[in-house]
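The other protein chains are all here in position, but one chain of the complex has been omitted.
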Amino acid sequence: MVSRKITSVDDLSLKEISSIVNKALRFKKSTNQKKTNKPKNIFNLFLEASTRTTISFELASKKLGHNVINVNFEKSSLSKGETFNDTMDTLISMKPDALIIRDKNNFSPHEIYQKHKIPILNAGDGTNEHPTQALLDLCVIKSIFKDKKIKIGICGDIKHSRVAHSNIKLLSKLNHEIHIIAPNYFLDKKELTKINRKLVFHKSLSKLPKLDVIMMLRVQKERISKNAKSYMNSFKKDFCLNLNHLKNQPYLMHPGPVNRNIEIDSKVLDSYSKSLILRQVDMGVYLRMACLDFILK
Amino acid sequence: MVSRKITSVDDLSLKEISSIVNKALRFKKSTNQKKTNKPKNIFNLFLEASTRTTISFELASKKLGHNVINVNFEKSSLSKGETFNDTMDTLISMKPDALIIRDKNNFSPHEIYQKHKIPILNAGDGTNEHPTQALLDLCVIKSIFKDKKIKIGICGDIKHSRVAHSNIKLLSKLNHEIHIIAPNYFLDKKELTKINRKLVFHKSLSKLPKLDVIMMLRVQKERISKNAKSYMNSFKKDFCLNLNHLKNQPYLMHPGPVNRNIEIDSKVLDSYSKSLILRQVDMGVYLRMACLDFILK
Partner (left out) sequence: MVSRKITSVDDLSLKEISSIVNKALRFKKSTNQKKTNKPKNIFNLFLEASTRTTISFELASKKLGHNVINVNFEKSSLSKGETFNDTMDTLISMKPDALIIRDKNNFSPHEIYQKHKIPILNAGDGTNEHPTQALLDLCVIKSIFKDKKIKIGICGDIKHSRVAHSNIKLLSKLNHEIHIIAPNYFLDKKELTKINRKLVFHKSLSKLPKLDVIMMLRVQKERISKNAKSYMNSFKKDFCLNLNHLKNQPYLMHPGPVNRNIEIDSKVLDSYSKSLILRQVDMGVYLRMACLDFILK
């Protein structure tokens, strides 16, 4: 039997996506989640700091009745001079039933799967992908719009955002209409057009068509080059979402954590009634339960 | 239904105090604690370093069969520039069944409850309160003195001690006779008299009435101002409990961790037979089980 994985949105067929999303929505509705009587042992490897995602995965695993073993790499063998590959070989030799991994290196979940064929979930790899975030965003969208094809704007630091990459792939697969709003220094148009030739590009938040959803991205200060940092002031001026941009009343999404007054104005965060930001966090737990169920099958 | 909380001793009626204390004493007696078959998910948030209290709460939760998710704020979103309030909103959007929180800011558990109405236990907030410590101290006292009204001395850095504040409130409610022993620089008499007008104040350990219990406090070096630090030598000379002070054989309590030879002489710690310090630690686990049961009702 082949081990299952979600290292990228591309790993999933339309049927699998639909099945995972529907299961997540069922988990959310049911108040009395039954726990497994065959608990699995799940290694939770976070090689980059994260609160929301680590906790969300840990909670999802425990809600299903599984055991979570958090592997803290900061106080790990790596500090004793072992290579990353040797550490991974060691951990996987202990035969966990599944691996959840966040790493700052692009494609490392994919490479680990290629070598070890272990059930694996990508919890974010560098600037590449964050497939469970895209899937949970889809759950939230589906819980509001059902099967309607929506118009969604994705705005900000597209280039360094694994969230954007996974969302563009996923929403494209499902034929939603995607508008990209970003300055040139946060955009790699060529790359994106390979994913979806119908993407519509905008240089400003001011003259957008009527959107169902606007998804703002975190500016990934920790991943951008010094060169791009010099653009930050101009970015804040032109691309920080304020109440004026929201006259058409789209739903607002953001993967968090938010840089207040960089990508979204504090007034929007504290008063805009159509924000879905905390619903995304809530949905994340149920979606990750569904993803765990999927790879542990 | 209203969520329950213990953010302060003031949250509890006499009946509730008695019920929690009695349940803790029953937990201590029973060797075969039955675990719940409906495990809850408890977030354990410690924003200040702590061994004994973190572990005590984690063990209490697990003894009851619940899931504990430790939230480590040092490697959290806070380091990515998210505000404390946004992080709390995020965590609580994941819908834990209860929150245990220690924070260096006074009243933060209260404020979180006001906003989110989630079952919450205060595991120590700044210099304000540490209600589960006072309740466990009461359990230890009750296990020795039953329903007798006792004479208890509380000595040391009252001003910066959340343990003292919760104990003075709790023991006052129950009409025990409280003697406060402290230098002026570790005392806010006005504040204390508001809680209980019958407090008896002393300036020295030498001429005390016969006490049933003497409770020494940790000098909170990390919380006191530079000014007060200059008093440390004079404090050690006058208020460090030694064997001479114990001629009347009171029981000795201390919330730990002890600064040896600052608030208690090492000889006392290593030889005094009526020390209850480790019994307090032991009782802490059972008392916290009872508190968890209380808020999860």
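A and B label the chains in the order they appear, each numbered from 1.
We adopt the following convention: a residue touches a chain if its C-beta (ideal position, glycine included) is under 8 Å from a C-beta of that chain, and two chains touch if they have at least 3 such contacts.
These figures come from a predicted structure and were not determined experimentally.
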Sole residue of A:S93, A:N233 or A:S273 that reaches the chain not shown, by the stated touch rule: A:S93
Listed residues A:S3, A:N41, A:N106 or A:N196, member touching the removed chain: A:N41
Of A:T83, A:S230, A:N248 or A:S271, the residue in touch with the unshown chain: A:T83
Missing-partner contacts on chain B, residue numbers: 35, 49-52, 55-56, 58-59, 62-63, 74, 221-222, 256-260, 269, 278-279, 281-282, 284-285
Absent-chain interface as seen on chain A, which is shown: 39, 41, 43, 67, 69, 71, 73, 75-83, 86-87, 89-91, 93-96
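Following the convention adopted for this analysis, only the chains that are shown with their structure count from here on.
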Distance from chain B to chain A - Cα centre to Cα centre, in angstrom: 41
